[in-house]
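The complex is shown incomplete by one protein chain, all other protein chains being positioned as in the whole.
Order of writing sets the labels: A, B and C. Residues in every chain begin at 1.
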Amino acid sequence: MNQIPSAVAWTWLIVALPLAGFVVNGAFSFFAPNAKRAISAVGVGVLVAAFAVAVVVVRAVGAAPPEEPWILTYWSWMPAGSLQLDFALQVDQLSAVMLMVVTGVSAMIHIYSVGYMGEDPGYARYFAYLNLFVFFMLVLVLGANFPVMFVGWEGVGLCSYLLIGFWYEDKVNADAGKKAFIMNRIGDFGFLVAMFLIFQTTGSLDFREVFAAAPAIFEVGGATITLITLALFLGCTGKSAQIPLYTWLPDAMAGPTPVSALIHAATMVTAGVYLVARANVLFAMAPISSAVVAGVGALTALYAATIALKQWDIKKIIAYSTVSQLGYMFLGVGVGAYASGIFHLATHAFFKALMFLAAGSVIQTLHHAYHATGRHEDAQDLRNMGGLQRYLPWTAALMWVGGLANIGVPPLAGFFSKDDILARTFARGHEAPLFYLFWALGAVGALLTAFYMTRLMAYAFHGPNRTGEREREHLHEAPWVMTGPLVVLALGAVAAGAINLPAVLPGHEWLARWLEPVTFMGGLYLVEGQLGAATEWTLLALAAGIAAIGMIGAWQLLKPAVLKPAREAPAETGIQRVLLRKYYVDEIYDTLLVRPLAWLSDRVLWKTIDAFIIDGVAVNGVARVARLVGWVGSRLQTGQVGTYVVIFVLGTIVLLRALLRS
Amino acid sequence: MFWLFAALAVGGALMCITRRSPVASALWLVQTLFSLAAIFVLLDAQFIAALQVMVYAGAIMVLFLFVIMLLNLGRGSATDMRGWTGRLVALALGLLLVTELWVLVRSPLASPLQLPAGTLSRVAQEQGVVAVISDSLFRTYLVPFEVTSVLLLAAIVGAVVLAKRRL
Amino acid sequence: MLLGPALAVSAILFSLGVAGVLLRRNAIIIFMCVELMLNAANLAFVALAQQLGPDGQVIVFFVMAVAAAEAAVGLAIVLAIYRHKQTLDIQNLNLLRG
Partner (left out) sequence: MTAALTGLGYQRWALDAILLLPLLGAVLVLLSPPAAAKRLALYVTLAEFVVSLGLWWTFQPTAAMQFQVVRQWIPEWGIGYRLGVDGISLFLLLLTTLTMPLAVLGSWSYITRHERPYYALLLVLTTGMLGVFVALDLFVFYVFWEIMLIPMYFIIGVWGGPSRLYAAIKFFVYTFLGSLLMLVAILTIYFAVARATGESSFAYDHLWRNIGYVRPWAFWLFAAFALAFAIKVPMFPFHTWLPDAHVEAPTAGSVILAGILLKMGTYGFLRFAVPLFPEIAMDPVVTGVVVGLSLIGIIYGALVSLVQPDFKKLVAYSSVSHLGFVMLGIWALTLQSVQGAIVIMINHGISTGALFFLAGMMYERRHTRDIAEFGGLAKVMPAFAAVLTVVSLSSIGLPGTNGFVGEFLVLIGAFRTHPWAAGVAATGVIFAAWYLLWAIQRLLFQKVDKPENAKLPDLSPRELAVLAPLLACIVWIGIYPAPILRRIEPSARALVTQVREAAGAPPVADVAMQPGAR
């Protein structure tokens, strides 16, 4: 292990700054909720400062790439015999990438929020939560052992809960927050069980020790390691909204749009991908689990894309798109292309945050317009938009960049990262045909992605405007504080692909080489397939072709001109309705799980077992028997002294008799 | 001598429990008590006999009579005797008790405990009647004696409290 | 030796006392019967004291003291009851009824 550079010792500051921001803004929310300048200064300032420190730290990593992670131990957290948990952070190449993504995107979104949330009465509370979120996210990516990571893991879930339910006065929002938290908790259960198993088998929970010991302890493909990784992956499905625990993410759009951009697109939901990449040794040693990860990822990628086809809510489309893109990331890490997964994670953070923030600008201006005229229309419904590029030219252009990146149009970032994943999946195909199926699922998903993204752009920005006659004059471009971050993110969406260009292009696979010290252990067990240059070129062309077909198809099939506003739109039928209602999965969960459990708790457990059987029959039954005996006894007491005397004398005589006998 | 007083005592007791008027009952009881005092003398317990006359026949019975008079119960009202069943029960239980006690009386006394006949009267002549009792009373039974005095005090207070019309 | 006859008389008197208690309903007469029983017991004590030493007489002394106390308190209770209920018939005194 090489010497820790002095710059890395500043890591604690990256984590502590957002926490300090939370504390200060939390205090502001109670004592000076209207001091918006100060709140913005603190809220944004800590993030910018954290980003700056992160740059310093990452430069140190770049200057002297560590062979093994640098561990910074701060204090002993849970010392209990052989369980010696420290509160420790670790810096290595993987956490460096995550550091840049998290602090960078967060800083942009914080700046954007200054404009977006400017008029909200809960401004201070909003920034406090947002800062707290960043704090937990950083703990998540920097934690040096599973429990510390779990602190961040659940902490971001908490902030997600608080921010989804930020406008808590609406029951829908509060419900959505609660749903997100509980769904995440189901995943966390898996995480917990995985930690128990890991501790049981390896006797440690520190990343370094566990991963170092894993090859000696576990047998490749053994039951234990499979169980551990599947349990970990259950945690990932909760946090990263994969089948079957994905339903919370679309509902989570109830939160403010920057929150959706930060938490539900760029950072928190990618934690699962990060976890798989971090624990790559474990997953690589369990081929079945890896296949499950890849399969679930591919399936989710396609499945979520089909739902996105028919949604009308602009944020829901982007949300399902996020679910779908997360599926690609899992496909990547599932086939052993850990660097590709992280690559897509990074590019996705840029273009999806961009999409969300741009959508936020659209929603805000529509919202203002409807507010100004007093009409109650849905500001998020595509059917109420149309032709917006005339009113919001900047936003439209920037959103097109994000959309194209998402579709995977060369040479934007999304093209390279998505193709990278698909290519590597294809490369595994010669091992098992299953991977060709995964690749096919992913490819179809990509086609659908191109379709729904084009649909979104066409309906929102092109064709005639359907917002309303009087509202039209209130539509205007967002202020610079909101468009500025969009520009930065758009640059990222365009250029981020450069960090990991395919092998056939110059500067090839820089990120993969950068992550080599972290992923090489996994690479020992899950050997990536190799593709010839010709195949690689073919796949690149195919990807570009798919994107083009999807876009052109959408452009031809959809007719924004004949679309009616939401209020006048006819009801959907058949398969469209099924898609619109998201395959009724929420309803199925509700009917099969939630309601029966509530019914069981109320009627059977509480009212029958608790109140009736235990309390009524057993406990009070005993009391009733005692009372009955007492009642019978009391009837014997006539209160007649004479009777008592007779009995008393009789008793005396009997006693005397007994004495005489002896 | 003994049998005469015994007969008087039993007769008085019998009359006491059968008279309708409380006053008459009380007076018959006085007769029994006096007879008992006589029997005590015959049993070498002159001091107790004197006490019997003073405390029982004198103090206690006077108290009873006082109360009876105070409550104006002297006039024999309707009998307070129980009905035939009650009488039969009383009779039966009384007889049963007598039988049992009779058996008890017949049982022999543990011989080592017995003093030779006439010991007590001899001792009484040597030391005086009271001295025999007082010796035992103020040595062996000093604490009970003192406790008794407290008991009497408590009884006085209690009686006063109970009998007062209003506290 | 008057022990046997004295004890016999004591037994008879005691039984008469018990019978009286059972027979009568007037509280004050019942009370007198109790006194009768106490005296019967005293007789037994005195008779036995002749055989076993003077301690028996001491006990009689205590019995008398207690009897006096009891009479005082008992009669006070009788007074209180009479004032409260205007009767001494124990059939009407059923406050102990459960």
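Following the convention adopted for this analysis, a residue touches a chain if its C-beta (ideal position, glycine included) is under 8 Å from a C-beta of that chain, and two chains touch if they have at least 3 such contacts.
Every value quoted in this text rests on a predicted model; they were computed, and no experiment measured them.
Enquirer: Among the chains present, which touch the one that was left out?
Expert: A
Enquirer: I'm checking contacts with the chain that's been left out. Which of A:20, A:35 or A:151 qualifies?
Expert: From the options A:20, A:35 or A:151, the contact with the absent chain belongs to A:151.
Enquirer: Just one of A:87, A:233 or A:356 touches the chain that is missing; which is it?
Expert: A:87
Enquirer: Just to verify: which one of A:34, A:76 or A:638 makes contact with the chain not shown?
Expert: Of all options in A:34, A:76 or A:638, contact with the hidden chain holds for A:76.
Enquirer: Among A:600, A:629 or A:655, which one is in touch with the chain left out?
Expert: Of the candidates A:600, A:629 or A:655, A:600 is in touch with the missing chain.
Enquirer: For subunit A, which positions touch the chain that isn't shown here?
Expert: Within subunit A, the residues touching the omitted chain are 29-30, 75-83, 87, 147, 150-151, 153-155, 158, 161, 165, 168-171, 174-175, 177-178, 181-182, 185-186, 188-189, 192-193, 195-197, 199-200, 203, 597-598, 600-602, 605-606, 609-610, 614-615, 618-619, 623.
In this text, only the chains that are shown with their structure count from here on.
Enquirer: Measuring between mean CA coordinates, which chain is farthest from subunit B?
Expert: Measuring from the centre of subunit B, the most distant chain centre belongs to A.
Enquirer: Across the interfaces B-C and A-B, which one involves more C-beta pairs in contact?
Expert: B-C
Enquirer: Roughly how far is subunit B from subunit C, centre to centre by C-alpha average, rounded to an integer in Å?
Expert: 7
Enquirer: Starting from the mean Cα coordinates of subunit A and subunit B, work out the distance between those two points in Å.
Expert: 100
Enquirer: Which residue numbers or ranges of subunit C touch two or more of the other chains?
Expert: Answer for subunit C, listing residues that touch two or more other chains: 18, 22, 25.
Enquirer: What parts of subunit B, by residue number, touch at least two of the other chains?
Expert: 82, 86, 89, 93, 97, 101, 104
Enquirer: Can you tell me which positions in subunit C touch subunit B when the two form their complex?
Expert: The contact residues of subunit C facing subunit B are 1-20, 22-26, 28-29, 31-33, 35-36, 39, 42-43, 46-55, 57-58, 60-62, 64-73, 75-80, 82-83, 88-89.
Enquirer: Using the touch rule from the top, collect the residues of subunit B that touch subunit A in their complex.
Expert: Touch list, subunit B to subunit A: 82, 86, 89, 93, 96-97, 100-101, 103-104.
Enquirer: Quick check on the complex: what are the subunit B residues that touch subunit C?
Expert: Residue positions touching the partner: 2-3, 6, 9-10, 13-14, 16-18, 22, 25-26, 29, 32-33, 36, 39-40, 42-45, 47-48, 51-52, 55-56, 59-60, 63-64, 67-68, 70-71, 73, 80-82, 86-87, 89-91, 93-95, 97-98, 101-102, 104-106, 109, 113-115, 117, 120, 123, 132-133, 135-137, 140-141, 144-145, 148, 151-152, 154-156, 158-163, 165.
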